[in-house]
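Note that one protein chain of the assembly has been removed; the remaining protein chains are unaltered in position.
Order as written gives the chain letters A and B; numbering starts at 1 within each chain.
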Amino acid sequence: MKKRKNLYVYFFLLAGIAIVLFPFFWMILSAFKSNADVYSYPPKWFPEKWNFDNFAKVFEMVPFGLYYLNNIIVTVLVTAGQVFISILAAFALARLNFPFKKFIFSFFLTTMLMPFVITMIPTFLIISKLKWIDTYQGLVVPFLFSGFSIFFLTNFFKTFPNDLQDAAKIDGCGYFKILFSIILPNVRPAVSTISMFTFLGQWRSYLWPLIVTNTTKMRTLPIGLRYLVSEGGGEYQIMMAASLMAIIPVLIVYIFCEKQFIKSVAMTGLK
Amino acid sequence: MKRIIVLLIVFSLLTISLSSFSKTTVNFWYALSGNSGELFKKLVDEFNMENSDVFVDAVYSGKYADTAQKITAALASDTLPDGGIIPAGPIFTGARDNYLILDYIEKDPDFNMEDFYNAMWDYSKYDGKICAIPYNISTPVLYYNKDLLKSSGLDPENPPKTWAELLEYSKAMGKDINGDGIFDVWGMNMADVVWIFKAFLYQNGCEIIDAHNCNPLFDGEDGIEAAKYWKRLIDEKAMPVGLHDLAEKMFLAGNLGFYLGTSSRIGKWVSNTQFDLGVAYLPKGKRYGVPIGGAVAVMFPKNKEVQDATYRFIKFIVSTEKVAEFSIYTGYIPIRKSALEMDEMVELFKNNPLYETPFRQLEYAFSYWHFDQMGNMDSLFWEAVENIEREVMSPEAAMKDISKRLKEEM
Partner (left out) sequence: MIKIGKGYRKKEVLAALICISPAVFLAVAFIVIPLFNVFYLSFTNWDLLKTSKKFIGFDNYEYIFKDPKFIKSMFNTFYFAGIKIPLDLVLSLFIAILLDKKIRCLRFFRASYFAPVIVPMVASTLIWIWIYDPMVGPLNQIIGTFGIKPVQWLNDPNWAMPSVILFSVWKGLGYNIVIFLAGLQSIPENFAEAAKIDGANSRKIFFKITVPLLSPIIYFVILMGIINSFKIFTQISVMTPKGGPLYSTGVMVFYIFQQAFENYKIGRASAASVVLFLLILSITAVQKRVGTKHVHYD
């Protein structure tokens, strides 16, 4: 009886996974297809011949290396900066007592409601007044604040037991020492999770880098990806090859810290 | 991790400082990708090699729609580039009273305006005055799949010349292969719906808009008749409803007889399709007619040194020789008459007669000059076509509706 029931469970789960993973499967297969494979009818599932031309073409068409490097620089700077600022803010909101705390917290929450498209033009005006167009500052600074990161970390920091903090205070620890040597080491999964979220969000950011950069040397990867879709319809298989290359670093980061990641995604919901 | 970050920062600072030379730098945007983007980059490199005192930093500004976004932000903050190849260029220059490029052309004794086609100059005007130089210009042509024509019992060497033939041939080619009741092969389709729709309007004798006072003319009898023809193409199953964004893919897959689209595909498609490709004039209604499309070269006011350098670069890319090179590689139309006489061009026509059609079709090209509501008019046309195809409105009602709305906007 029990065994049969479990059989159903596996059946549903595997069917679900087949659906969920199918697009990946399709992307990987397609990255190796030729033009003829793509446009054949009925659709060909497997490439006639596995070829790597599409990847070579991507490198030929855009300065992929430079864009990749820029993307890494910008993404790392945003991630590091945003996480640092968010840790400080979350520490204050979760562990310290000060006037207007509730107000500031709800203010941060409200900022999560704003789609970036809405504030984009005014933000651009500010950046241009600061003469930050086409600079790393221009790409990085507007994204150093994130309501979600602060919200996420605040919830997490609240789970940290009070007595430990109090004990530390009795030992004469300052507030920053409490944060950096007592709390932080204990909330590493949360920090790595929010880092990953920021990294992901930034890695794919397209519209802002396109608008705020004016020279080739400042360009980032997603702009290069868009270049491959030529006017009026690009070639599917080249796009797939480029997407695959863009996804790989993300996949590596994911595989690397999957366990911690899942653990703290789960924590966001719990509080 | 820390060390990597430090390294990255140092590296990025290095790349920044390395590029600060004492040359005049020209910030130039271009909205060309794929084949034409590649060739354009090559031209930029050539120019930079030949000119030691100028450095053109040419930057891909995204597809047409993306470029429009970039321009929007730049307009809002006064951070426009020094120049660019930009779609709808005149509404970013002339409309804001920037006729800089005309000054340069007029003062330049070497610049022969006569060598450019008139319709192209019209395309580069705002309010009747030149404010751009045509660059990557194309007109729609009729691409056809010879194999499909043959297998449908049609003569592959005799593509349709009139609207009636276009309808008849297209009907003959559509079929349902797998028996699910839905056509798998279609007679005709197009990706740039609004562009082709405007071609039909014009071919039927409708002048579309009076650019002098922005008065819409498409709700007249000629316009409505063209809209009714569109409806017939749908009703008689010559063309699928609402699958226009797939037209190019359908054609390449060999499931489409006629593709009505930009001549700039020739460079990529010639000898690259799995079937025998043909190229012909767009069939005629009451008359032949093809609208001009594409992007134009513009300049934005900066200090004199930069302006001079920008003009020099633009002049370089529109020189007869470079224009011929660009056209041969991409299939965009040579904007200069003299380019057609170049040896390379003569040879091309001999080896690749497909190119000749669009290049010769220019005598039927038309254009109205740019006006503020041009983009709005195009999106209204798109709505009208959707409403007609999906039977939300009759052709007549749809045309009257958008004409009324355009007038309100003005």
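Note that a residue touches a chain if its C-beta (ideal position, glycine included) is under 8 Å from a C-beta of that chain, and two chains touch if they have at least 3 such contacts.
Keep in mind the model is a prediction, meaning the values are calculated, not measured.
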Partners of the unshown chain among those that are drawn: A, B
Identified contact with the non-displayed chain, of B:173, B:208 or B:250: B:250
Touch with the omitted chain, as defined above, among A:55, A:68, A:160 or A:175: A:175
Option from A:60, A:171 or A:258 whose C-beta touches the chain left out: A:258
Residues from chain B at the interface with the omitted partner, ascending: 65, 68-69, 72, 75-76, 91-92, 95-97, 178, 180-182, 184, 242-243, 245-246, 249-250, 253, 255, 372, 375-376, 379, 382, 386-387, 390, 392
Positions on chain A contacted by the hidden chain, ascending: 6, 9-10, 12-13, 16-17, 19-24, 26-27, 30, 38-43, 45, 85-86, 88-89, 91-93, 96-99, 101, 104, 107-108, 110-115, 117-119, 121-123, 125-126, 141-142, 144-145, 147, 150, 162, 165-166, 174-176, 179, 200, 203-204, 206, 222, 225-226, 236, 239-240, 243, 246-247, 250-251, 254, 258-259, 262-263, 265-271
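One rule holds in what follows: only the chains that are shown with their structure count from here on.
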Length of the line joining the C-alpha centres of chain A and chain B, rounded to whole Å: 36
Residues of chain A defined as touching chain B within the complex: 35-36, 39-41, 61, 69-70, 72-73, 76-77, 80, 120-121, 124-125, 128-129, 133, 136, 207, 210-217, 219, 223, 226-234
Residue ranges of chain B in contact with chain A within the complex: 4-5, 8-9, 11-12, 15-16, 19, 27, 29, 32-35, 37-38, 57-64, 66, 69-70, 72-73, 76-79, 81, 184, 191-192, 245, 248-249, 252-255, 261-262, 264-265, 272, 274
